[in-house]
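The complex appears here minus one protein chain, its other protein chains still in place.
Then we have subunit A:
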Amino acid sequence: MSAFTMEDLFRIMRECAGEEEAVDLSSAAAEQEFSVLGYDSLALMEAISRVERGFGVELPEDTLGEALTPAAFVDAVNAALAGRTPAVEAAG
């Protein structure tokens, strides 16, 4: 499984939660907080579940809860992907 990229995250955010009119989801947005980008907790829940389905990984809620920016979110997903064991994948 390839790593999870910023482009993957932005594509998923657009698909599942749209994009604020005044916001441009580009590399400049990576370090901005989700709340500034117009995404609330439900939008993040939606994104988390899409990532879990698309990348075959379980994302612990408390880890993601601390990811306030897209960059932190991508890091957390990649950490989960790296730590994934085949047993967890099969159980998931």
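Basically, contacts are C-beta pairs under 8 Å (C-beta built on N, C-alpha and C of every residue); 3 or more make two chains touch, one makes a residue touch a chain; residues count from 1.
The working rule: contacts and distances are computed from a predicted model.
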For this session: Write down which listed name, "K+/H+ antiporter subunit F", "Beta-ketoacyl synthase", "Nucleoside ABC transporter membrane protein" or "aminomethyltransferase", is the UniProt protein name of the chain that is not shown.
Result: "Beta-ketoacyl synthase"
Exercise. Looking at A:M6, A:A30, A:M45 or A:L81, which residue reaches the missing chain?
Worked result: A:M45
For this session: Mind listing the subunit A residues that contact the chain we can't see here?
Result: 14-21, 38, 42-43, 45-46, 49, 52-53
